[in-house]
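Heads up, one of the protein chains got dropped from this complex, but the rest are sitting where they should.
Chain lettering (A and B) follows the sequence in which the chains are written, and residue indices restart at 1 in each chain.
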Amino acid sequence: MLSKEEVKHILALSSLEADDEEFEVLQRRLSQMEEFVSQIKNADVDEDVSVEDAVDMNTLREDEPKESYPVEKILANAPKQKYGAFAVPLMMEDD
Amino acid sequence: MSEYETVIGLEVHAELKTKSKCFCSCVNEFGGEPNTHCCPVCVGLPGALPVINKRAVELTIKAGLCMGCDINDIAVFERKNYFYPDLAKAYQISQLVRPICLHGGVTLDSGKFIRLNRIHLEEDAGKLVHKNLAVGTLVDYNRGGVPLIEMVSEADMSSAAEAVEFMTKLRHNLIYANIAECKMQEGGMRADVNVSVRKKGETKLGTKVEMKNINSIKAVERSILYESARQIELLENGGTVKQETRRWDDLKGENYPMRSKENSQDYRYFPDPDILSIKIPRESVEKIRKEIPLLPAERKKKYIEEYNLSNYDAGVLLSEKAYADYFEQCVQLYNKPKGIANWIMSSVLTIIKDEEEKVIRISPKNLTAIIEMLDKKQISQQDSRTLFAKCWEEDIDAKATAEKMGMLSSLSSGDIEKVVDEVLAENPNACEDFKKTPERVLPFFIGQCMKKTKGKADSELVKKLIYEKLK
Partner (left out) sequence: MTDVTKLGVLETAKLIREKKVSCEEVVRAYIKNIEEKIVLNAVVEVFDDAIDEAKKVDERVKNGEKLRALEGVPMLIKDNILITGKHAGCASRFMQNFVAPYDATVIAKLRNEGVIFLGRTNMDEFAMGSSTEKSCYGICRNALDTSRVPGGSSGGSASAVGANLACASLGSDTGGSIRQPASYNGVYGVKPTYGRVSRYGLIAFASSLDQIGPITKNIEDNAYLLKVISGKDEHDMTSASASVDDYNEIKSQKSYKFGICDEVEKQLTNLVTKPVYDKIIEKLKKNGCEFVHFSIKDFDLCLPIYYVLSTAEATSNLGRFDGVKYTVRSERADNVPEIYTKSRSEGFGEEVKRRIMLGSYVLSSGYYDAYYNKAKKLQRRLTNQLTDAFKECDAVLLPTTANVAFKIGSKGDNPIDMYLEDLFTTLANITGVPSFSIPCGKGEGDMPLGLQIMCNKFEERKMYEIAKYIEKLLKGENV
């Protein structure tokens, strides 16, 4: 069972929130999910994971600039915008 | 104060000089109206995927070679996950476990070697502009996705001066090798500074405090001086230094603790599944190595050993790549490095040192022509200065102008001898005085010859003839 602190920490990392009622259900469900995948923890394996299918750097994209999208398209779905930029509430120093 | 020593580590970020961004083809250019250098990739639209820029990888390798790093044969990119409005995807593509460059370092003038831990490639975030309560904070992603190299030093520096020198040398190398422009006022180079103190002789490191995103070398210096003093005072008063990130306010000249979660972030790094590992073949590294011009440290050696310049003079010429390049172009045209160096320092640099844009307005061709004509005594000192000023103001040819203005000396040695004879004949008393005190009378004779020749006489020749005739 995941502890309350662990669940709170995960909520914070994920930028999510839950009220007391939701929190209890969440704690239970997450614990079930964690248990489901916990077999991974106990598996014994020492395969080398790094370096699968590395691509030669000489085949990478050439450094040629292309036309950007018009700003209207960039902002088209913005919930709030001002002066050509995405707008959020004024941020305090340490927000 | 003196029983403590300071330990400093720097993480320096520099924006790479590529034409397009790191993971998309939007232009890599400072400024522009907000969000006009953007596309689905750098704005983090759903469905968009990163496509890495070859030149960004090449320039990172180049930077590593300049600093003597080992270049990894496989490089991996990781996602650094956190939420902040200037980070469009809510993760920054960076490198953790297998960066492009490892180790390396920079040698200071004192001979001390400051080690680098790594140089890796990552992308820059957008910009936040905090307006006011009504408008709020505005987010502009133009800078988002611009390629950055992060150069991480070991904690080898023991003074603000060393940190300044280290960062300056890094900057010069990057500019000289055409890797980054490092325009400080455009945020082209920034540093995170880590400072700790400990009692002299102590081997264990003290608790370090970090100050992030300092964007001028002078501010780096000020922040280190302030912070080490703050820590020492704290310890001397029986307190302890808290490990934290503090915000440096350069205007106020002080730092203060940050309230935010900066101190307890878990970035949950994992290899970016949208970007495959990059293979760096040895041949590609060698090809890039050939692109590197002579760097400041090596150029200085050359100036001192081959050109016989003084350490100071070499330093002045190398203080800006533009000066050094100009100097070398002149030497190519006229192989008198010492003379050219003197001219540049006394004439060229004195004009532009106070200018905003340090543009050298006299071509190497013209400058060397003037110096050569002067050396060959075809023109006088006075004329050379006039010519210099004219060439600075106008786009003219020095030699042709000298001719047109009648500066070129048409006096043969025979003519000069005639003039000398005239002067000696006109001044019999002076001739007598000369036999007793030659050094006192000589200037008078030279002056008279100059008058007669309108300054065109070669003073050395005049002197020689006078001595010959009056001996």
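Basically, a residue touches a chain if its C-beta (ideal position, glycine included) is under 8 Å from a C-beta of that chain, and two chains touch if they have at least 3 such contacts.
Since we're looking at a predicted model, the values are computed, not measured.
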item	value
Which displayed chains the hidden chain touches across the whole complex	A, B
Residue among B:11, B:73 or B:274 touching the omitted chain	B:274
Hidden partner chain, residues of chain B it touches	40, 43-52, 79, 81, 83, 85, 88-91, 137, 139, 266, 268-270, 273-276
Interface with the undisplayed chain - residues on chain A	2, 6-7, 9-11, 13-18, 26, 29-30, 32-34, 36-41, 43, 45-49, 52, 55, 61, 69, 73-74, 76-80, 86, 88-89, 91-92, 95
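The rule we apply is simple: only the chains that are shown with their structure count from here on.
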item	value
Computed distance of Cα centres, chain B from chain A, in Å	40
Complex interface listing, chain B residues touching chain A	18-20, 25-28, 33-40, 43, 51-58, 74, 76, 83, 85, 97-98, 128-133, 135-141, 247, 258-262, 266, 268, 276-281, 284
Contacting residues of chain A [partner chain B, same complex]	12-13, 15, 50-58, 60-66, 68-71, 74-75, 80, 82-91, 93-95
